[in-house]
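Missing here: one protein chain of the complex. Every other protein chain is in place.
Note that the chains take the letters A and B in the order they are written out, and that residue 1 is the start of every chain.
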Amino acid sequence: MAGILGVEAHDGNPHVSPGKSKADSQEACVEPTDLMRKEHYMFLLHQRDETVIDGVRTKQHSLANCVDCHVSYDNQGKAIPINAEGQFCQECHVKTATNITCFSCHAAEPRYPKHKNITSSSVKEINELANNITYDK
Amino acid sequence: MINRRKFLVKSATALAITFVVPSIISNKAHAKKPLAEKVSDKQSWGIHIDTSKCIDGCTACVDACNEENGLTGFGRPETDSQWIRKVTVKSNTTDKITTMPLMCQHCENPPCCDVCPTGASFKRIDGIVMVNQHTCIGCRYCMMACPFKARSFVHETLTQQNTNAPRGKGCVESCNLCVNRIDHGSETTACEDACNNLGHSAITFGDLNDKNSKISLAMNSNNPRRLRNDLNLDQKVFYSNI
Partner (left out) sequence: MNYTLEKLKTCRYLYWGTFLFLGFLVLLGLASSAYMEHEGHYVTGMNNQIVWGLPHIFAVTLIVIASGVLNIASMSSAFDKKLYKPLAPLSALFAIAFLVSGLIILVLDLGRPDRLIVAMTTYNFKSIFAWNIFLYSGFFVILSIYIWTMLDFNVSKFSSVVGKLAFGWRIILTTGTGSIFGFLVAREAYSTAVLAPLFIIMSLLYGTAVFYLLLRIISKMQNITIPSEITVNIRKLIIIFLLANIYFLILYHITNLYISKQIAIEKFILLDGGGYTTMFWLGQVGFGLLIPLFFELTNKDNRDFPLTLTSIMVIVGGFFAVAVIIIGGQAFPLNIFPDHTIIESSFFDNNIHGYTPSIYEFGLGIGGTSLALIIILILITNLKFIPAKK
């Protein structure tokens, strides 16, 4: 599982979300960045039907995994909901004035937010944290 | 850092070994489906409930379901969701009292799916009846149609949902046989785990197509019946000793 949009992947348009995410330290997203930016919803749309109707549970285009990777953590190591103001999903969607309806039902926090208790916000620790988030059994 | 799923599956296996009589576990437990593979009709999931083992006053299965699917209520019992509930009935002829959990019966011919205008209520090919909440418009016709009152409508805005159980205001929901767990290879549902955990073992989940699965064996040694058999819905949830 790779992350999306590292600081450098923003084409000189730096990641402004407060806090740090696992994605910040990744080289590339699950698809080329350009494609992801424009078409991420297509991947999600496709995956959503496959998952709900056919029980396909691959992780590459899973919304849960987007959240796990892109969610930022504050200085206390607590996850910030990804649709909170200025956060990864919300920021762009506000700019482009498109509603995100995903999070009226889907969790906007990573799978195990309650289990976290880290104190430092260093990238290294975030990375460690990120590496400890596993998806597959 | 504990991976919760890993933990659940591990503890489920441990439970199965500790509490379920080992002989009823199929020797060739069904091969885990690769995550990328679509589900198929090779499996037909079902639940058997031995009401003679279900304890009056115990709500472990209900609590476990609420925990697994993040069904935290708002203290409004008339509108809060219940995917599984405990009911106690008394026979009109023999006065015998039976207590048991009641949930979506996963009908083979589900009235909820027949009436749903958008097809959001659907039966997965492996027999699990569930709501596709991406297309549910919240008309509640399925709730009118279900003979077991198995469905709940989400009446309020939800936050803090569980990752494995997305759910939200304005859609209808019901027991989906822990579909997320099952797809990830678990052989138990949350309610079954909880029941086994207390040593009651009233609930057995499994593959009805597999003659050696734990559910098939549990059904053989009992006299399972469907509720409201007269409606010919061919449910996949069976009850013994009512």
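Quick notes on this structure:
Everything that follows uses one rule, which is that contacts are C-beta pairs under 8 Å (C-beta built on N, C-alpha and C of every residue); 3 or more make two chains touch, one makes a residue touch a chain.
From a predicted model like this one, the values you see are computed outputs, not experimental measurements.
Though it is not drawn, the left-out chain touches B in the full complex.
Within the set B:35, B:65 or B:116, the residue that contacts the chain not displayed is B:116. The chain that is not drawn here is touched, among residues B:154, B:178 or B:219, by B:154. Across the interface with the omitted chain, chain B contributes residues 62, 74, 76-82, 85-93, 97-99, 102, 111, 113-119, 135-141, 143-149, 151-157, 169-172, 227-228, 230-231, 242.
Everything that follows uses one rule, which is that only the chains that are shown with their structure count from here on.
Centroids built from CA atoms put chain B at 31 Å from chain A. Against chain B, in their complex, chain A makes its touches with residues 48-50, 52-59, 64, 67, 104-107, 109-112, 115, 132-134, 136-137. Residue ranges of chain B in contact with chain A, taken from their complex: 1-6, 9, 33, 35-39, 122, 124-126, 130, 132-134, 157-158, 160-164, 166-169, 171, 179-180, 183-185.
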